[in-house]
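Single-structure report; data block below.
In this view, the complex is presented without one of its protein chains, the others remaining in place.
Right after this comes chain A.
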Amino acid sequence: MSDLEISCVSKKISGKIILDDVTLIVPSGQTCVLLGPSGSGKSTLLRCINHLDRIDSGIIRLNGEIIGYRQSGDKLYELSGREIARQRSRIGMVFQQYNLFPHLSVLENIVIAPIKILKKKRGDVTDQALTLLKTVGLESHAHALPPSLSGGQQQRIAIVRALIMQPEVMLFDEPTAALDPELVQSMARLLKQLSEQAMTMVIVTHELSFARALQGNVAFMDNGRIIEHGPSHNLFTHPKHARTAEFLRQS
């Protein structure tokens, strides 16, 4: 039972409603694609799941544990930086711009968190990192510096960097936004492999072809609300909501 539960989450940024009473449950081992036009709040929702952005109301639970807050009576008190960091270490995140650390080699990018945060032994983590790099075909680049690699390569390293922490859920923010079209399909294949290994995933995208290729459940967002939510094939072939149909037609 390691569901990700997002209940009644709302958020404003300087008066503007970004998230409007969002409720979403991602059952353990399943993939949820957050689809929607830019500015619909999907990336913000993703950043709220690991408390990189604060929420104004509502509650987010992973494995039953409230993210970012401690409940006491009818109040939620924000956790200390240390406690939030510990929760984040169980949530993997891959950013649109990858955000690899340019001053560290590929290998160091991957092993720094397990060594510094999970206090694992360097030798063990290095072996594990090299194995993971092999699965994405980048073992020969272990000692390269990230800026010398292509976007697609950096993306896969960012995924490995998140995976090595053995997270309970993986968050992907627009994983294809900076990739050329050819790489989009191979990224979809990589993510499907992860989903076959029963990784719980939330994937934000505005790209229809990518969302289709991923299968799983799709939540369509617009103006900070989830308008429609259902299995990929249903939503793409028989959208219930006019706004969804409009978005599908335009793309």
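The criterion applied here is as follows: a contact is a pair of C-beta atoms (placed from the backbone, for glycine too) under 8 Å apart; a residue touches a chain by one contact, two chains touch by 3 or more; residues count from 1.
Everything that follows uses one rule, which is that contacts and distances are computed from a predicted model.
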item	value
Listed names "Glutamate/aspartate import permease protein GltK", "Xanthine dehydrogenase, Fe-S binding subunit", "histidine kinase" or "AtuA-like ferredoxin-fold domain-containing protein", with the criterion being the UniProt name of the chain not displayed	"Glutamate/aspartate import permease protein GltK"
Candidate in contact with the missing chain, chosen from A:15, A:64, A:81 or A:123	A:81
From A:130, A:145 or A:194, residue that would touch the chain that is not displayed	A:145
Chain not shown: contacting residue from A:17, A:59, A:76 or A:113	A:113
Contact partner of the left-out chain, one of A:30, A:99 or A:223	A:99
Residues of chain A (touch criterion as defined above) contacting the omitted chain	50, 52, 81-82, 85-93, 95, 97, 99-105, 108, 112-113, 116-117, 122, 145, 161-162, 165
